[in-house]
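One protein chain is absent from this view; the other protein chains keep their places.
Let's turn to subunit A:
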Amino acid sequence: MTTTNPRAERIRLFAQPVVVLVGLAAVLGVIASGPLDDIEQRNINVSTILGLTWQHLLLSVAVTAIVVLVGVPLGVVLTRRWARPAAPFVLVLANIGQAAPAIGLLVLFFLVTGATGFWIAALPIALYALLPVLRNTIVGIQQVDPSLVEAGRGIGMSASAVLRRIELPLAVPLILAGLRTSLVLAVGTATLAFFVAGGGLGVLIDTGDKLGRYSVLVTGAVLAMALALLVDWLGALAERYLAPRGLR
């Protein structure tokens, strides 16, 4: 998650992927080199692990896509002059929504729809991860210096040109920070998807716990941690290198 301490960010940018990959290799190496019984072999093998990791990533990507496709346009609409009075209400609602536990949203969505699977997990997780992007889009556009908007209008830009060429580019750093937070929320919450048969690495954690095979549990937990820390690292890279050049 974003830290506001630039030096801490730099440490994480360099140390995080190294520590994660070394730690992951060490843990998986120890587990794979030990004697594994039938149940362990059925759960700890390359195809199962890659399959569940892929599912986990796919869930996170789907959630992030929904969050960006809904959060940014909604944020833009709420900063237009005619919709501005509604913005505080939407933010209060979103804040209350954020206070709802992710596991509750998942379970409720599953019980109400009576269905299971990928989208039954992805939709409530997306709802849960929406707030950071929505809030940062609104705040990012609101903090654009009004005189810049005036200047844009003054040189004959249309309202949509001002939005595309002034407001949005200036809001990009904050939107990216919100996106990083959303990404981390998405990857973390995706470990809960197995509760509604949505797959992901939570499956290994739960299987290991239910069958009393801690090697399976630890494999799943360590993979989920590594994935979250790596995705967060990618978010940090994006925050650093995708912002418009003049703002870095």
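The rule we apply is simple: a contact is a pair of C-beta atoms (placed from the backbone, for glycine too) under 8 Å apart; a residue touches a chain by one contact, two chains touch by 3 or more; residues count from 1.
Everything below uses one rule, namely that contacts and distances are computed from a predicted model.
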{"item": "The complex's invisible chain, by UniProt name, from \"Membrane protein\", \"ABC-type proline/glycine betaine transport system, permease component\", \"Malonate decarboxylase beta subunit\" or \"Phenylacetate-CoA oxygenase subunit PaaJ\"", "value": "\"ABC-type proline/glycine betaine transport system, permease component\""}
{"item": "Absent-chain contact - pick from A:G51, A:P101, A:G117 or A:P244", "value": "A:P101"}
{"item": "Residue of A:N43, A:T79, A:N136 or A:T191 in touch with the missing chain, whole complex considered", "value": "A:T191"}
{"item": "Contacts of subunit A with the absent chain, listed as residue ranges", "value": "1-5, 7-12, 15-16, 96, 99-105, 107-108, 110-112, 184, 187-192, 195, 201-202, 205, 208-209, 214, 217-218, 220-222, 224-225, 228-229, 232"}
